[in-house]
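The other protein chains are all here in position, but one chain of the complex has been omitted.
Just so it is clear, A and B label the chains in written order, and each chain counts residues from 1 on its own.
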Amino acid sequence: MSGASPRSGVVAPLLHLAVPLAIAALYPFLSEYHQGNAARILVLAVFATGYNLLFGYTGLLSLGHALYLGAGLYGTGLAVTNLGLDPALAFLLGTGLAGLVSLVVGALALRTTGVAFMIVTMMFAQAGYLSILHWNRFTRGDEGFVIPSVRRVAGVALDLGDPDIRFAVALALYTLALGIAYGLVRGDIGRVWLALRDSEERVELLGHDPVRHKLLAFVVSGVMAGAAGGAYALLFGYVGASFATIQYSILALLWVLVGGAATVLGPLLGTALMFYLVDVVSGYTAAWLFVVGAVLVGLVLLAPRGLLGTLQYRYRWSWLP
Amino acid sequence: MSTTVLLEAQELTRRFGGLVAVDDVSLAVTAGEVRALIGSNGAGKSTLVAMLVGRLRPTSGRVRFDGRDVTGLPPARRVALGMGYTFQITQVFPELGVRDNITVALQRHVPSVERDAAVAAALERFGIAALAGRRAGELSYGHRRLLELAMATAGEPRLLMLDEPTQGLSDDEIEGFVGVVGDLAARTTVLLIEHNMDVVMALATRISVLHEGRLLAEGTPAEIRANADVQHAYLGTSTSDDSLADRVVAGASTGKPGS
Partner (left out) sequence: MDLGPFLLLATLEGLLMAAVLALTALGLSLVFGVLRIVNVAHGEFYMLGAVSAWWIASLVGQAGIASPAIAFLAALLLAPPIAGLVAFLAERLILRRLDYRPEPTIVATIGLLYMIQQGVLTLFGPDARPVQAPFDWRLDLYWFGWSGYKVAVILFAVMLLLFVRWVLTSTRAGLVMRATEIDTEMARAVGGIDTRRVYGAVFTLGAMLAAVAAVLIVPIQQAHYLMGLDPLLLSFIVVIVGGLGSLRGTLVAALLIGLSDGIVSVFFAPTLAKILATLLVALVLVFRPQGLFGEAPR
């Protein structure tokens, strides 16, 4: 998308396909601890990848995406424990719920722009979080609840408690998200998204409906967040209100900024880097959020394009869309 | 020159609080003409055109395009029906490459297999093929103007509206620009807001004069030159309009395309 030759056709898709393959190849050589981290990072990276489509590409800073993560998490979790649904069905339900919520909130929030948009998205997310706390008869509130280990999915024996299987499922989900993001971004829709970031009026006066495009970005990012939430519930067995706090909304922003907004692979890189940074810092202090804050300030002052974003911009690597 | 009316403004009025920016203006642009909209600063030209293209809702009145009432339609729909527009201060997509800028403009009209050729052709037509690999934000203002024009025309609009297109351009660039628009006029109807009377006289087949929100006069360039009301409105006003008055009264020497 940086204006270089359109004939960059082959390198970009190959590179993006290679990343999940490389991760899979690397997996057997990792210690158990890192293997578990890898699964977690991949699921969270799905959340970040979706968020990037809205923030990085379309330029809309939502401060309330934890709402959709939470919707997927609780939708799936409650469907399994309270409704006794098959995990696959519960996952679809959770993801669908997140999609629906993002559609409603998006339709309302997109009537505002700039600062108002940020606040509106934040407020809806806050209302969602508080609702989880308030109706704790159903949601178990702040404590959350545990999901019994999933052994069968859609009638097939699949032990999601097994770390290797867990990793495989997480990788598969991430690869799917990667594929969808890549396809959207490289196509006509992604081009309009990037153009919207520059000048909404110019887009409109070329015949493209800005609202429809923005809403699409909003809902796709909501669905991906929901999928990440649902997957997290099934793979790691815990559903809790902390995932719906503003902290997770900020983390999505952070992961995208670190890795590089408006690059498809940036969110994965950012999620992985920050995951480990926080991991290391937590060994020394309870105040790891301080590092989150410092990184945000540092990024905004010194490296607003993030890692891959700076590479993409400086060197005009068109194969890093 | 045909007589089918392509664009019609019917009693358009726009108020901003107590201020009446456009006051009961009606005009009709016929297919094939090059209509210039002139008037002093604050006369309401940009507001009028904003209502025609849909950026602004009229307080009252209607807009018809090709016989169809488009007053309620958002700009994107009007563009889809065949309008094109360039902004007073050029708007392109600075972070995107020049090629991608044009692609955004023509992707609705051209299937992806033909795009590379169509983009190259558009760049060629406006003389900016050499800039193809650059980021649009790096271009000079004059080149960005041409890029924006290439974008606005990519969809082959039937009516092209240009809001003060030569503002900010050097004399050389203006000359080139006039040539480009002259070529475009063969294929498209043009509505042009302009301050530069040389450009107006070079391009316009008809002129509409706005003054303090109202339509003051309308006619061929010769008729407008001779119009006493127009002379009266602009003689003795601010220095920027003296040149307008001088040009109109003295009759700019450049010719105009045949009617």
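List of remarks:
The working rule: contacts are C-beta pairs under 8 Å (C-beta built on N, C-alpha and C of every residue); 3 or more make two chains touch, one makes a residue touch a chain.
Nothing here was measured: the structure is a model prediction, and the numbers come from that model.
Shown chains touched by the hidden chain across the complete assembly: A.
The missing chain, though absent from the display, is touched by one residue of A:76, A:95, A:126 or A:263; that residue is A:126.
Touching the chain that is not shown, out of A:103, A:176 or A:289: A:289 (per the contact rule at the top).
The chain that is not drawn here is touched, among residues A:203, A:250 or A:272, by A:250.
Although one chain is not drawn, its touching partners on chain A can still be listed: residues 61, 63, 108-109, 111-112, 114-116, 118-120, 123-124, 126-127, 130-131, 133-134, 250, 253, 257, 285-290, 292-301, 304.
In this text, only the chains that are shown with their structure count from here on.
Between chain A and chain B the centroid-to-centroid distance comes to 44 Å (mean Cα coordinates, whole Å).
Within the complex formed with chain B, the residues of chain A that make contact are 1-6, 188, 191-192, 194-195, 197-199, 201-210. Taken in their complex, chain B has these residues touching chain A: 53, 55, 74-76, 79-80, 85, 87, 91-101, 103-105, 107-108, 112, 115-116, 133-136, 151-152, 154-155.
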